[in-house]
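The complex is shown incomplete by one protein chain, all other protein chains being positioned as in the whole.
As written, the chains take the letters A, B and C, and residue 1 is the first residue of each chain.
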Amino acid sequence: MTMTETPAQTRRLNTSKAMVEAIAQEMRANPEVFYLGEDVGAYGGIFSSTTGLLDEFGPSRIIDTPISETGFIGLAVGAATEGMRPIAELMFADFMGVCLDQIYNHMAKIHFESGGNVKVPMVLTTATGGGYSDGAQHSQCLWGMFAHLPGMKVVVPSMPADAKGLMAAAIRDDSPVVYMFHKGVMGLPWMAKNPRTTDVVPEGDYVVPIGKAAVAREGTDASIVTISLSVHHALDVAEKLAEEGLSIEVLDLRSLVPLDREAVLASVAKTGRLVVVDEDYHSFGMSGEVVASVADVDPGLFRAPPQRVAVPDIPIPYAHALEYAALPRHDRIEAAVRTVLG
Amino acid sequence: MTMTETPAQTRRLNTSKAMVEAIAQEMRANPEVFYLGEDVGAYGGIFSSTTGLLDEFGPSRIIDTPISETGFIGLAVGAATEGMRPIAELMFADFMGVCLDQIYNHMAKIHFESGGNVKVPMVLTTATGGGYSDGAQHSQCLWGMFAHLPGMKVVVPSMPADAKGLMAAAIRDDSPVVYMFHKGVMGLPWMAKNPRTTDVVPEGDYVVPIGKAAVAREGTDASIVTISLSVHHALDVAEKLAEEGLSIEVLDLRSLVPLDREAVLASVAKTGRLVVVDEDYHSFGMSGEVVASVADVDPGLFRAPPQRVAVPDIPIPYAHALEYAALPRHDRIEAAVRTVLG
Amino acid sequence: MTADVISSPATDALEAGVRRGLYDAMVLSRTYEEAILREYHADKGPGFDIGKGLVPGEMHLSAGQEPVAAGVCAHLTTDDAVTATHRPHHFAICHGMDLDKMTAEIFGRVDGLGRGRGGHMHLFDPATHFSCSGIIAEGYPPALGAAFAFQRRGTDRIAVAVTGEGAANQGAFHESLNLAALWKLPVVFVVEDNDWAISVARDDSTAIPNNADRAAAYGMPGERVEDNDVEAVYAAAGRAVARARAGDGPSLIEVHTLRLWGHFEGDAQGYRPELAEVPEHDPIPRYEAALREAGVLDDGGVSETKERASARVEAAIEFAKASPVPDPSTVLDYVFA
Partner (left out) sequence: MTADVISSPATDALEAGVRRGLYDAMVLSRTYEEAILREYHADKGPGFDIGKGLVPGEMHLSAGQEPVAAGVCAHLTTDDAVTATHRPHHFAICHGMDLDKMTAEIFGRVDGLGRGRGGHMHLFDPATHFSCSGIIAEGYPPALGAAFAFQRRGTDRIAVAVTGEGAANQGAFHESLNLAALWKLPVVFVVEDNDWAISVARDDSTAIPNNADRAAAYGMPGERVEDNDVEAVYAAAGRAVARARAGDGPSLIEVHTLRLWGHFEGDAQGYRPELAEVPEHDPIPRYEAALREAGVLDDGGVSETKERASARVEAAIEFAKASPVPDPSTVLDYVFA
């Protein structure tokens, strides 16, 4: 067989494979890393977060659990305090209500309560988001809530390469990291997907530092600040508006904790016009925080009132027509951009 | 015994007695109302939320529970769907992590998921706040988190009369209401207290509509928008600054859901200067939402960048000196007001 | 006090009418699931896109588990409450839910139980005191509340709370059983042991082989029914329901049942070693044969039952399809009462 020359930088993966690649590389490098959760073994993760890992690492490191989230997330906390580096999967972020105590009162606080003497180097992975009619208990993003509670980093990749690099960073981090993957960015074969869910992903060791936003598209007329699947929508809208000669910047926050407020400010300082797009609920969450981050420093930067495109404060409805009315989709994003452009 | 004439409007109660009075009146009026939680019977509630109720209503309506918050809050949800009007007490808001699923995935969503066909008329009472060195798991406010999750009203009284009137409104409401009482506003004999925790409370039927802010003090130079115990501190600061001739308005939001955005706007439209004081965590919470509420409408209203005085994004520390550095106390509020005044 | 752990007893032959009723209920439920299966997959292609079609989203069907719902619900009236799970159809149907409204909800239409807001995991029906939750084991606590209300009002109404065997390792299960036993609430706890929690086998999740043994931890009777036998379920449920109605408190019944299809539609079940043999354990043909043998059913009876079921189900599907899609402008409605 003749090798065709394939430059490493053009190898393309979907987001789930990129995420799994990082987990596998870290597991090879560090025997203390293990992954536990429901259906992460033979099934490979309901949203393909662990596909193939059982084959390589076996059931002692890729561990199917009972439906006991408090039990196994707490187990991960305890194992982390003893120096292991667990990755625990909460199948849907929506289920956090059965185990939140271990997350925010234990995982996130032990390091502080111990005055820095006890580290909790673990990753909590969880699937978020809607768009496929899974109803009010299986479609939530909830990252604003996780980000409100101190002591845990909150990482929310939108692109395959970031999914890999942020996962590697999360596993190596000595602090607890919540890694939230939107089902719609994973590139799953059984779900509608944006072409951006498959992209070039660096091979080998690849780390993206946690806490730095990425300018997904540069622009000068208005800034869309967003995260996760909404980055894909925002880029679609920016591309469409470019045809009209509008130059829209898209900032992908990539993590909510730490929040890259400087990047937000830099973008708004340039454009003077802000649209925040958030698939989480509107009030008391990310969209307000981003707006306030600018106002806190200089409300005069706003050349027009900022626009927040989020899920209104309603549970996610089941019926497709209602769900799409609630989600921050292209139409609402575009309208908001046009509004800030005046 | 000779009756001395006591005008009803001068009868003074502390906040806990005012709250209990409303519960008792509603229980007398409606046999479907009952109260359940830990230590709500003979003990009378750890923070005196039920003092005396067992004597009047007996153990069939004032019910001590096992330490099974998911169990008994879920029981309240089910009883409410069958037409009863339960009041369930979560002893500290900090404990929501063991039972949040019943709260936000059930209590708050059933009405919506049922297309309005099933009502969940219940009240969830819970104690919040720090200031007495109870550490990272017993001092949190967390109202921003409750308010982020749609489907439940969130009421947070600061004053005795409101504690009564909002409790009556909460019990009569056909929607689920989370009623968050700060330990520091209750007027407990065993805790430092502001003199405002005892005040005139109307006798008889008294209802304060949920969703309307109160101007706790009128002013023209700057607006402090706040809630709960911080209202007391803000008033102290406003009184102090009045001696310097500064006119500070204090707006007591009283509820976060619904949020009285009009009242915030009206105040900032008048003063042009905003300080938000929040004993909950800084980011992704109330303080950002209030700032954004103004920016969304007109960032030009801000004559100076708004100031947010909140708990920085750290767990609440135990040591008094650290805790007081983290809490939004008088010194930080005053400094923020001086900053917005320029 | 130690719980009575009763092993499933041989039942005396039931009255023919009851047996026919159990059979009819199972057939109706299966017919329904087959129709939903057909409608669900009708328009997911090309390929399989879960968000597409007239019935989008996750779909957890109950084929194979009909004996549990039929056997339990035969003892209930629509004044009794049932709280079900992410896999609720068989209980909804056997408890007497209006098929039109139920189906319209599954199709996300305005005439649905939840006006299209809920979906198939969120069927709330005040008429039959039926509710469900997609969160594992979290349907148990609300059942306590219904039972509490029934008890307080001095009625003999009861609540039935259903979960799968996977749910028996969730904290809410434990809290609910303790509270119900402590307050002698009229609840029947039902565990449907279909051997699987998605891809996790019960032996890989549960430290003991029989969840009915867990009843002893709460001082309540626990009974396990083997063989997915509808009449054994009927008998066990009869005892538990009677106990609850009499004010003697809750019971736990675990039924060893069968998940005939995947966990949800789209599940290829590659993890399931016994996959090839699953169809031969279908409880409906087995019960049909037994009733034929006993002279309760003949060809005519079977086709009568099946035709009646089919007519009811297809009418419900027609009703659902004819019902309007919700108007997006109403998206903000129904948050608060």
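Here, a contact is a pair of C-beta atoms (placed from the backbone, for glycine too) under 8 Å apart; a residue touches a chain by one contact, two chains touch by 3 or more.
These figures come from a predicted structure and were not determined experimentally.
Asks: Check the whole complex and report which displayed chains the hidden chain contacts.
Replies: Taking every chain of the complex into account, the missing one touches A, B, C.
Asks: Which residue, A:Gly74, A:Gly144 or A:Gly285, contacts the hidden chain when the whole complex is considered?
Replies: A:Gly74
Asks: Have a look at B:Pro31, B:Pro66, B:Gly83 or B:Pro209 and name the one touching the chain we're not showing.
Replies: Looking across B:Pro31, B:Pro66, B:Gly83 or B:Pro209, the contact with the absent chain belongs to B:Pro66.
Asks: Tell me which of B:Glu21, B:Glu38 or B:Glu289 is the one touching the absent chain.
Replies: Only one listed residue reaches the unshown chain, and that is B:Glu38.
Asks: Using the touch definition from the top, which of C:Ser62, C:Gln151 or C:Ser205 touches the missing chain?
Replies: Here the residue in touch with the unshown chain is C:Ser205.
Asks: What residues on chain C make contact with the chain left out of this view?
Replies: 1-2, 169-175, 177-179, 181-182, 204-209, 213-214, 216-220
Asks: List the chain A residues touching the unshown chain?
Replies: So the residues of chain A touching the missing chain come out as 60, 65-66, 68, 70-84, 86, 98, 101-102, 105-106, 110-121, 150-151, 153, 173-175.
Asks: If you put the missing chain back, which residues of chain B would it touch?
Replies: 38-39, 41-43, 46, 64-71, 94-95, 97-98, 131-138, 189-192, 312-315, 317-322, 324-326
One rule holds for everything that comes next: only the chains that are shown with their structure count from here on.
Asks: Of the chains shown, whose Cα mean is nearest the mean of all protein Cα atoms?
Replies: Closest chain centre to the overall C-alpha centroid: A.
Asks: Looking at C-alpha means, what's the farthest chain from chain C?
Replies: That would be chain B.
Asks: Per the centroid of Cα atoms for each chain, what is the distance between chain B and chain C, given in Å?
Replies: For chain B versus chain C, the centre distance works out to 41 Å.
Asks: When the centre of a chain is set as the mean of its C-alpha atoms, what distance in Å lies between chain A and chain B?
Replies: The mean C-alpha positions of chain A and chain B differ by 32 Å.
Asks: Averaging only over C-alpha atoms, locate the centres of chain A and chain C and give their separation in whole Å.
Replies: 36
Asks: Which positions in chain A touch two or more other chains at once?
Replies: Each of 70, 94-95, 97-98, 135-137, 313-315, 317-318 in chain A touches at least two other chains.
Asks: Quick check on chain C: which residues sit in contact with 2+ other chains?
Replies: In chain C, the residues touching two or more other chains are 114, 116-118, 122, 133, 135, 138, 171-172, 335.
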